[in-house]
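The other protein chains are all here in position, but one chain of the complex has been omitted.
Our next item is subunit A:
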Amino acid sequence: MRIAGRGMIDRRKPVSFTFDGRRYSGFAGDTVASALLANGQRLMGRSFKYHRPRGVLTAGSEEPNALVTTGVGPASEPNVRATTQEIYEGLAVRSQNAWPSLDFDVMAVNDLASPYLGAGFYYKTFMWPRRFWERVYEPVIRRAAGLGALSGQPNADAYEKAYAFCDLLVIGAGPTGLMAALAAGRAGADVILADEDAVMGGRLNAESEIVEGQPGQAWAAEVVAELAAMDNVRLMPRTTVTGAYDGGMFGALERVNQHRARRGTGAPLECFWRIAAKQSILAAGALERPVAFANNDRPGIMMAGAVRVYLNRWGVAPGKQVAVFGNNDDAHRTARELAAAGVHVAALIDCREGVRVQGAAYPVLSGAQVCNASGRKELEAVTIRTASGEHKIQADCLAISGGWNPSVHLTCHLNGRPTWNADIQAFVPTPGAVPGMRAAGACNGVFSTRGCFVAGLEAATAALEALGRKPVAINFPEAEDAAYKLEPLWAVAGKGRAWLDFQNDVCVKDVAQAAAENFRSVEHMKRYTTQGMAPDQGKNSNVTALAVLADATGRGIAETGTTTFRPPYTPVSIAAMGAGGQGKGFAPERFTTSHAASLAMKAPMVEAGLWYRPSYFPRGQERHWRQSCDREVGFVRNAVGICDVSTLGKIDIQGPDAAKLLDLVYVNTFSSLKVGKVRYGLMLREDGFVMDDGTCARLGDQHYLMTTTTGAAGQVMRHLEFVTQCLHPEWQVHVISVTDHWAQFAVAGPKSRDLLNGLLDAPIDNASFPFMACGAVQLGGVEARLFRISFSGEHAYEIAVPARYGAALFDLLVARAEAMGGGAYGMEALNVLRLEKGHLTHAEIDGRATAGDVGMEAMVSDAKDCIGKTMSERPGLRDPKRGQLVGLRPVGAVKQLTAGAFLFAPGDEAIRENAQGHTSSVGFSPDIGTFIGLGFVTRGRQRHGERLRMVDHLREIEAEVEICAPVFVDPEGGRARG
């Protein structure tokens, strides 16, 4: 029912959309709720528990009833408030929580069973038999109760997150916020003005009042235009500031494209903002609260302030015969404006005694209360109780006002508690609850328009002062300045269910029952009844519910206190908060220079931290990865293999005190290392356990190059920076990560030197380049570094070139190797090769191993201190019963070994208490012809030759194993030196 000549909609632009498949027409500027109401569609949802028919209650983000699902398929979005969703051409809206239809919902039978479904019903009713809870009761209850459902399909929409910075964040663009932004903007401050509505102006757009001689809506539009023209002011409409955080940080959700058809445009649906503000002004307004009475949830019963919004903002009359019920003067305003717009006002019912209205065109009932409502899917009549008894009057809409609750939420996000103000019977913010934030206007308990202008200007002046800026004089606009007078009325006495929390179906009797069962604390009452726990977080019901609780427990409201308001103020989608973090966006991908070549060779890639590395390079007839792996191991043992080892951390260390640093962080000594040599090093944490291992090369007198394992590169770098900055800032030494600067390849196998000598500008031999030598070489004129080190145990080198030459060098090395009967090898072969030599990875040094556990206690130098040395000498870390590194090989019928299995003495039961150790890594060794493994066994070094039982409880594999030395191939190490 549109009313001619009213509203901020564009009547030249009709917009059609669907609701439950039926086509409706509205205008540009409409919300789903205003357009449905204009079409006479009152029924918009079904309630959470009882499936009661529900209509729209409010006109804002606090809406508890009119929750709908927008969109279809993967783009569908549940629990969208019809009151804030703007319509656009083709928008598809569906109702929720009803089957088979909104009009006829079979689950409405719950309403008849309501005597059994009160507060805490599921704690009491479904106790027996116990196992039925998970299998029967809970699934049934979950299906019967609830709101919208997710599509279950991957979310295809784009989301964004962003940072913003400002001097002053103004939250809310009603009269207070506009005045504050104007004052701060004119004074030159960097201002962000955020408002959850599409059109700024707040209640100025909702009322028909005169500001400075023109309609409030026009005045607001003028101010917004002036602000929009200022370079130092950013306007953020459709942006809800959802949370206040430490240090002047705020979270805010901008609904960038929720108001238009956006599929396929690639533009983000929503953006989650993190706003850093030096000062902030909360101008969030206030929310009107209902009065509880029997059947007060019937469609057609609405907030009195919301009725004015529909009338003035959208030109919609929410009914043909409207009754108005309230405990304050604001209800009178609604009756007045409805009558002025030509809508029939059935009665104005004011609970206060002795209220007179001069020249009212409708009956005014003073000292009266509405005590019941009739009509199921649509309000038909209300029952009025006066001193002389009860009588019914016909009404299809009831506008209620129980007073206004300031929106104090954000002032409580840092654990602040609001203060009870008896004058307005509401909580107001406690000053200073959020550092740098001032609450002003209606959210601070000031309800007249002129009062809000004053408060906005005062708050801006104070904020400017704190920012060290001079305020600019501003003329006050003339505006309404009526006093706010009310008499508390929370719940009308009587039989029948009277709703407090519409969204979670919590009634007055539920709160009374909670109090009777001794859930007297407001926090306990909340959890027992679920009041305030729905998506609206009790915006409409909290204060009324605790007033009812206070009454039931014989306490005052201030004494009863409030529950804790936590972020977010309104729901925020996880997709927006985690924007960019879906799929591959979760972790950046790091590619080596040989990545493309590896893919071209069809190598399956495996993740190593953020890196991607080839696991093996399949060839011709090979059907199983093991075949490829065995072949690649053979390349290295018999000819020459090429492997990209660039992912290992490389840290360049320079300065006069570089050697001191290395002596402190490694257990062994590096100051004695000669220039042109490489040494293996072991690094401990300060608590005495192994942190990492790797080689370190001395490239010059004051120049070392450390390598770390791929996984621990970041940790080791941080550790070196800790030592140089926090322990020894007096040392002259600098460390820098050069991992990405160099591409490095292992050239391993008996023919490795032959291969290299075909490429190096000056050939090498065993005398000029012995085992563990390093130095600068030239490769086709390119400066390269050569290290004679071996992870495979073969005669091997690692050659490093600046990363830009990496791809070319890899191709060249692989081609040469293939010509010599070898080729590229991947992670699987690399692992087998190191297992055969007993070399460590983080499967062995897993954070629980000591130098002694891995057989390297002799490396710990007696001549110097090192990180972790003192604590490694603790008795518990020197206990001979600790697990010691051993080799393992299968000796029974089962030939397979698995990593992570437990080891037991042959006769013992395979339970944790009897475990003698575990396997850490296993692999099939083509050289040995069986599986081999590394593991830790108590006193293991003395037990070579003993047999144990390996039990893998997860994979259900058992095998008999023999303990052996952890080196399976070339124990003397002659091959690497040859």
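In the analysis below, contacts are C-beta pairs under 8 Å (C-beta built on N, C-alpha and C of every residue); 3 or more make two chains touch, one makes a residue touch a chain; residues count from 1.
In this section, contacts and distances are computed from a predicted model.
Look at the chain that isn't drawn here: its UniProt entry, checked against "Phosphoribosylformylglycinamidine synthase subunit PurS", "Xanthine dehydrogenase YagS FAD-binding subunit", "NADH-quinone oxidoreductase subunit D" or "Sarcosine oxidase subunit delta", names it "Sarcosine oxidase subunit delta".
When the missing chain is restored to the complex, the residue among A:Lys485, A:Arg566 or A:Arg718 that touches it is A:Arg718. Only one of A:Val72, A:Leu727, A:Ala858 or A:Ala965 touches the chain withheld from this view, namely A:Leu727. Residue-wise, the contact with the chain that is not shown comes from A:Asp246, picked out of A:Glu134, A:Asp231 or A:Asp246.
Contact between subunit A and the unshown chain involves residues 163, 245-249, 274, 276, 414, 435, 686-687, 718, 721-722, 725-727, 729-730, 865, 869-871, 874.
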